[in-house]
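Below you will find the structure I want to go over with you.
Of the protein chains in this complex, all but one are displayed in their positions.
Note that the chains take the letters A and B in the order they are written out, and that residue 1 is the start of every chain.
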Amino acid sequence: MKRSYSLKNTGTVMSFLLPSFIGFSIFVFAPMIMAVVLSFTNYSGGPKFRFVGFKNYVMAFSNPDFLSYLFVTFKFMLISVIFQIGLGLFFAILLSKQFRGCSTFRSIFYIPNILSSVAVGLAFMFIFEPSSGLINEFLAFIGLPTSKWLASEKSALNVIITIAIWQNFGYYMVLFIGGLQNISTTLYEAAEMDGANKFKQFIHVTIPGLSPILFYGITIAIIRGFQVFDYIYIMTGGQQGGGPAGSTNVLAFDIYLNAFTYFRFGYASAESVVLMLIILFVTYIQNRGQKRWVSYDVV
Amino acid sequence: MMSYNLKKRRMHVIKLIFLSIVAIVVLLPLIIVLSSSFKNESEIFDFPFHLIPRKTILGNFEQLIDTFPIYIFNSVKLTVTIVLVQLVTAATGAYAFSKLTWKGRDFIFGLYLASMMIPMQAVMIPQFIIIRNINLYDSHGALVLLGAFTAFGTFLIRQFFMSIPNTYSEAARIDGAREWTIFLKLLLPMSKAVLVTQIIFSFRFFWNDFFTPLIYITSPELKTLPLGMTDFVREQYVYWGPQMAAALISIIPVLIIFLFGQKYFIQGVSSSGLKG
Partner (left out) sequence: MNLKKLLFISSISFLTMGLLFANGSSEESDSKDMNEGPVTISYYTWDDGCHQALIDEFNKTHTDIQVDGHILASADYETKLTTLLSGRADIDAFMEKRQSDVFSQYENGYLEPLDSYIEATGSKNQAVENFKSAVTIDDGIYQLPWRGGAYFTYFNKNVFEKAGIPTPDTYVENGEWTWEKFEEVSKAIHAADSSLIGSSIYMWGSQAFFKAGQEGDSIVTADGKIDNIENVVDILEMRKRLEDEGAMWNLIDMKVTKTHYSKQFYDGNLGMLLIGEWFPGQMVTGAADGLYDFDFEDWGITRLPCDREPYYTVGLPTSNCITSYSKKKQAAFEFINWMSGPEGSAIAAKYGVLPAASSEAAKQEIAKNLPDEKSVEYFLENRNNNTANFSPYATRVETEFAKLQEDYLLGNLTTDEFRTEFIDSLEEIIRTTY
């Protein structure tokens, strides 16, 4: 009796799991394992390669550039996550209740997210142009000092972070609007009857109700932040080696250069594995922390 | 009462003004793209930037007429297919990871999450070798198979399912409902908002995806829109005008999906009474 139940149960689980698991194991997991294996070789794209043990890892950690890429990556991740999530949440709350024109504002804030990266690259080039770009003209007009923006190793990374925030806060806004729709209005009514003000409602109703999606958003933002590649690639000229004097070189950019420009796939794989482990670690910490603030059952 | 209403209206006006200012700032880059798509190659790079082209031309759009209809058709076909496949795999997977209990569940889910964390550059070549070995190189099938699984989507829908109290599904189970019935009849209707969010995100992702088509598609008649834009990137020269025109055109379908999907965001509110 028990056996047949568990067999039936296995069948049910399989019927839900398999559609995604087949694609996952063949096209995602298997290549991932391959990448891990290759990180212990001197693979350069061809059949002739040999195992080199931990050499790639040792090389990475003894290279001061690698550590500086890690630092830049971390900085990018931290700042962009804070602003993307913060602005996303702010505008989601402003625009979650229906009013005339709210749909237009939602669309406008989401548009940057749709725009192709080539167009983004060109548009921001005009805005941040060092001599007569729009920002500098504006700053000069209101009497503030101008900057060299992308042309200076001091500000280039901040410019790129700004662009990333501009393009992505709309994504998180949409995500959070979707999540906010799920919080029952009766909860707010009950809170109001208890005499809770707007701020208290936000802390005691909005945040707990949104927390599963908020947790998702933060996790995704962290992962994307760590893996940032395209902004660096577009804004600083792909093979011309990144921003001024290497100031914007993030780890994923170095991985790309090593894999497809220098043919050092083994080393690139090792860098990838290190990046994966770091993200895994950060996500793990965050996952441990979620028990304190993410509530799955309040709604 | 009067003054309360007045105060509320004043707040609303301030909110609208604030949102409008932000909207203008957010749209500025788009306006630059719009203006550039009507300029010739030399004028695009004139400084300082001027909004109205000195010589307005339609040539950038005319250059798209021959090839882009087929690219757009391919993109629509592929994106719609992938979005639908993803919706099925992500929703069923999410159900298995949130509402069913089985041995190894958290371990497999952990692997799903880990797969989001390895950089794409590291798995590109192994993926290609697998696709080539099943003879799908230079076909749309390769793109569909590679896009069939989404860790992001599975994770998103799982998070949402987790927030739906188990009491609903347990009550249904006691009534003798099968898991698929609970999934299709109970959970999915409650999850419209998140399903729409997932559709919007995965639509946008494949609509703009450049690297996967770059690697797997070679024949011109199979190209997608982002790949087609590189028609104007020549060895020694990049034609920006037609690319800006194409970028403008490519916003439209995603915007339509987005506006259409918004309807369901409101429905989410009205149906929420169900759960109170």
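In the analysis below, a residue touches a chain if its C-beta (ideal position, glycine included) is under 8 Å from a C-beta of that chain, and two chains touch if they have at least 3 such contacts.
All values reported here derive from a predicted model rather than from experimental measurement.
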Exercise for the section: For the chain that's been dropped from view, list the shown partners it touches. Expected result: A, B
Exercise for the section: Based on the whole complex, identify which of A:13, A:214 or A:257 touches the chain you can't see. Expected result: A:257
Practice task
Pick out which of A:13, A:72, A:111 or A:125 touches the chain that's been left out of the picture.
Solution key: A:125
Problem - On subunit B, residues whose C-beta touches the chain left out of the figure - result: 40-42, 45, 47, 104, 107, 124-126, 128-133, 137, 214-215, 218-220, 227, 230-231, 233-238
Exercise for the section: Since one chain isn't shown, list which residues of subunit A touch it in the complete complex. Expected result: 25, 29-31, 33-34, 37, 42, 44-48, 52, 55, 59, 63, 121-122, 125, 128-131, 149-153, 235-237, 239-242, 244-246, 257, 260-263, 267
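The rule is simple: only the chains that are shown with their structure count from here on.
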Exercise for the section: Just give me the whole-number Å value for how far the CA centre of subunit A lies from that of subunit B. Expected result: 15
Fill in the blank from the handout: In their shared complex, subunit B is touched by residues of subunit A numbered 9-10, 12-13, 15-17, 19-21, 23-24, 26-32, 34-35, 38, 45, 91, 94-95, 98-99, 101, 103, 105-120, 122-124, 126-127, 129, 131-134, 137, 166, 170-171, 174-175, 177-179, 181-187, 209, 212-213, 215-216, 219-220, 223, 226-227, 229, 252, 255-256, 259-260, 265, 268-269, 272-273, 275-276, 279-280, 283, 296-297, 299
Problem - Residues of subunit B that touch subunit A when the two form their complex - result: 12, 15-16, 19, 22-23, 26-30, 32-33, 36, 44, 47-49, 88-90, 92-93, 95-96, 100, 102, 108, 111-127, 130, 145-146, 148-152, 154-156, 159-160, 162-166, 178-180, 183, 193-194, 196-197, 200-201, 204, 207-208, 210, 226, 229, 240, 243-244, 246-248, 250-251, 254-255, 258-259, 262, 265-266, 268-269, 272-273, 275-276
